[in-house]
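Here you go, one structure.
Yeah, one chain of the complex is gone here, protein chain that is, but the others are all in their spots.
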Amino acid sequence: MQPTPRLDPDKLQHLVDDIVDEVQPLLEQGEVAAYIPELARVNPRQFGIAICTVDGAIITGGAATTPFSIQSISKVFALTLAMHLEGEPLWQRIGREPSGTPFNSLVQLEHENGIPRNPFINAGALVVTDVLLSHGASARQLLLDFVRERSGNSELSYNERVAQSEAECGHRNRALAHFLKSFGNLQHDADSVLDAYFYHCALEMSCTELARCALFLANAGLDPYDQARVTTANQTKYINSLLLTCGTYDAVGDFAYRVGLPGKSGVGGGIVAIMPGHFSICAWAPGLNRNGNSLAATAALDLLTTRTGISIF
Amino acid sequence: MQPTPRLDPDKLQHLVDDIVDEVQPLLEQGEVAAYIPELARVNPRQFGIAICTVDGAIITGGAATTPFSIQSISKVFALTLAMHLEGEPLWQRIGREPSGTPFNSLVQLEHENGIPRNPFINAGALVVTDVLLSHGASARQLLLDFVRERSGNSELSYNERVAQSEAECGHRNRALAHFLKSFGNLQHDADSVLDAYFYHCALEMSCTELARCALFLANAGLDPYDQARVTTANQTKYINSLLLTCGTYDAVGDFAYRVGLPGKSGVGGGIVAIMPGHFSICAWAPGLNRNGNSLAATAALDLLTTRTGISIF
Amino acid sequence: MQPTPRLDPDKLQHLVDDIVDEVQPLLEQGEVAAYIPELARVNPRQFGIAICTVDGAIITGGAATTPFSIQSISKVFALTLAMHLEGEPLWQRIGREPSGTPFNSLVQLEHENGIPRNPFINAGALVVTDVLLSHGASARQLLLDFVRERSGNSELSYNERVAQSEAECGHRNRALAHFLKSFGNLQHDADSVLDAYFYHCALEMSCTELARCALFLANAGLDPYDQARVTTANQTKYINSLLLTCGTYDAVGDFAYRVGLPGKSGVGGGIVAIMPGHFSICAWAPGLNRNGNSLAATAALDLLTTRTGISIF
Partner (left out) sequence: MQPTPRLDPDKLQHLVDDIVDEVQPLLEQGEVAAYIPELARVNPRQFGIAICTVDGAIITGGAATTPFSIQSISKVFALTLAMHLEGEPLWQRIGREPSGTPFNSLVQLEHENGIPRNPFINAGALVVTDVLLSHGASARQLLLDFVRERSGNSELSYNERVAQSEAECGHRNRALAHFLKSFGNLQHDADSVLDAYFYHCALEMSCTELARCALFLANAGLDPYDQARVTTANQTKYINSLLLTCGTYDAVGDFAYRVGLPGKSGVGGGIVAIMPGHFSICAWAPGLNRNGNSLAATAALDLLTTRTGISIF
């Protein structure tokens, strides 16, 4: 066995074309997220995929340029910003372990006195958002600036209707925020944190933009397009390890087992994954499996890593 | 950034020598496992390390050839055997997710009706042992044959006194076994499963032997010494992903974050880790941190991956 | 053994006088509730006690007429109103079992899908308040009218500063309300329910007024002063049984064991208890034990039942 060789972009394009065909039947099977009306209205028969290599190649398939609600994928970028702005003290307020409980559970929080298990469950992301609020007048704007710069699309924006819908229906997240506040693990008032958090979830981006935005994670923290240092090599390694152990809700083991890449999913149906040293990838299909991960996007990533033999394992 | 290059054995030897020096002060700090008298008697001021590369090089440092109690590291080899013998049906009886609770917890088992979260918590390993019992007269002998063959040392054996000590003091494991039995998730009687399990934990091996034994996991399932096909490429990937997400007790996130390699620890102080495509490694020091992982062995692996920049992330 | 005889009021007065003396040293020992600033300011060296018999006698001792914050004792009167207004359907939204967890726990609520275990934990009282809101423009006024009528004191009122203090610091209760809302077990918005709830807790009454107000529970639901039918005989039995099994936070067993009467405590230091067929009683001292029940008031009730040999057991 040899170190993983670079993938040939032409072969990769063929494989991506095959995957687009093969996942079509799966688009019927998942369930579109229904917890907010705006998401429930999305047409489930859509699929997109985009790969950005560290050498600058971009391979796409299907509806790769269709914007969708990135939802929890925003947690990766929020964490990146918070690690940059706050540094090590961040980890006094958030753990780095898989939770073993659903992403919106309050049980773990009660047993562990208000310290969320990791930054990718909702409680953890609320604390991350609180940290961003301590470093700028607008946590909302901080994240928007970040994804606009990384994706190279200055038009990126929040879907106002989705953000409103989240705010109206997000009773569980409100419970989490007030619970964190009761443990003293929010410095700002719960409503301000929730407002920024709901907007983060309501960002709309396409597969191509998301893969482009996450490419620094495949390149030791350096964005190969503009040579910007987004994170240190160590921070990059840390984020990828957190994605692997905590990035896909209560199915991290299954995702690691099937896909074998660090990744983060959102209930909008997107999944971003990283092959360190090689590429970032985003697949998207609105229908979810029972763990809240996109059914067809997971299958697409599974096919890609199985057919190429590529994975971190 | 380029695909991880092969490490130069000479440079690696220098690094290992440095690490041996640097971890010495840590040998004072951990706590030797005290739950059975036999383990409590071990001298804490010992440290060994061994690396086996897929090219056949062996780099060692410190007490690399001193045998110690492998304890939970045996779970990796038991799982390897069970995956080979039982195949996919194994996963109807054991999950593949991190537990979020201590390795010997009964809580998760009660909430999830007797299906252990993964094969590396004690409950999962008891089910694995039960599976081995279904495939041979002696689960004890099956594992012994396996490690003797892989390590190339036909003298390897169980420490009878440790096994007895485990049997006398293993009330919690007895509770787990009877609890599994009450859910119908053991086919053999609890005492037979426990007997084999206690012997597995009492295996004595050195760092060199353990690294050698686990080398197939760094080589897509093929042992480079005798070209034996131990696991398929896919099974290998699966085992490594399970090691990463579930291999180091309640500290998998921290281990992934600091070390960045799939690994399995034992309360005897050993840790085996894998760099797929490159090498297997075993470090050992008896003193444990509060998560039950060897304090100095974790630090050694941290130093190695940080200094070389090698990790799967 | 004979059916419990009526207590002689004169002897009871002597006993009460003794108790007032004997509990003095205990007033130094408890901890005044500190979770809201207004309560933390109360002088701990106060003790009052009042007994109202079904025959119309009133026996008092100490600061029996000093008003204090009734806090959770309001839950008894809120439940009485809700049972009257809503009837049996109430129990589709609230359980009748002891919780085995602290009064403000969210864990049980998550495991049991938003159905609070009983009406005396905070989550249950929030649902009761929501029910009152469905039966009147003002849940606040409904309760105020009730206690004014039963106590015969039309001046009773809420302490505005305590209510504000609760509203500002009640993050945990806010978390509970939003959590209930996320399960669909609040019909009104969380803020309206919380507002009424915080006011209920901020009612100020004296021992004499509280004992007088609860007297119907000792008389099969009939207030002996004005012959008003407050609850049916069956409802009265039900409320008393709930008090016994769920009325004193996470110490119901200990309270039943030591005092042997149905009772309800509040973090303001008051405890109301009932000897069915005989009397209602209220004791008050601000210092709390580690379960959140008044240390000296519990001791006083213990002394009373032990010396008289009276208890429901």
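Labels A, B and C are assigned to the chains in the order they are written; within every chain, residues are numbered from 1.
One rule holds for everything that comes next: a residue touches a chain if its C-beta (ideal position, glycine included) is under 8 Å from a C-beta of that chain, and two chains touch if they have at least 3 such contacts.
On a predicted model such as this, the values are computed, not experimentally measured, just so you know.
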Checking the contacts here: which visible chains does the omitted one touch? B, C
Out of C:Q71, C:Q108 or C:T208, only one touches the absent chain, namely C:Q108
Selected from B:R117, B:R150, B:K181 or B:R258 as touching the chain missing from the view: B:K181
Chain not shown: contacting residue from C:A33, C:V131, C:L222 or C:V272: C:L222
Which of C:L109, C:V131, C:C213 or C:L242 sits in contact with the chain that's absent? C:L242
Can you list where chain B touches the absent chain? 105-107, 110-111, 171-172, 174-179, 181-182, 190
Residue by residue, what part of chain C touches the chain that was omitted? 1-6, 54, 95-101, 108, 117-118, 218-220, 222, 233-234, 236-238, 240-242, 244-246, 250-254, 256-257, 260, 262, 276-278, 306, 309, 311-313
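Keep this in mind: only the chains that are shown with their structure count from here on.
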Chain centre separation in whole Å, for chain C relative to chain A (CA means): 48
When centres are defined as mean Cα positions, the distance from chain A to chain B in whole Å is 31
Approximate Å spacing (C-alpha centroids) for the pair chain B, chain C: 56
By the touch definition above, chain C meets two or more other chains at residues none
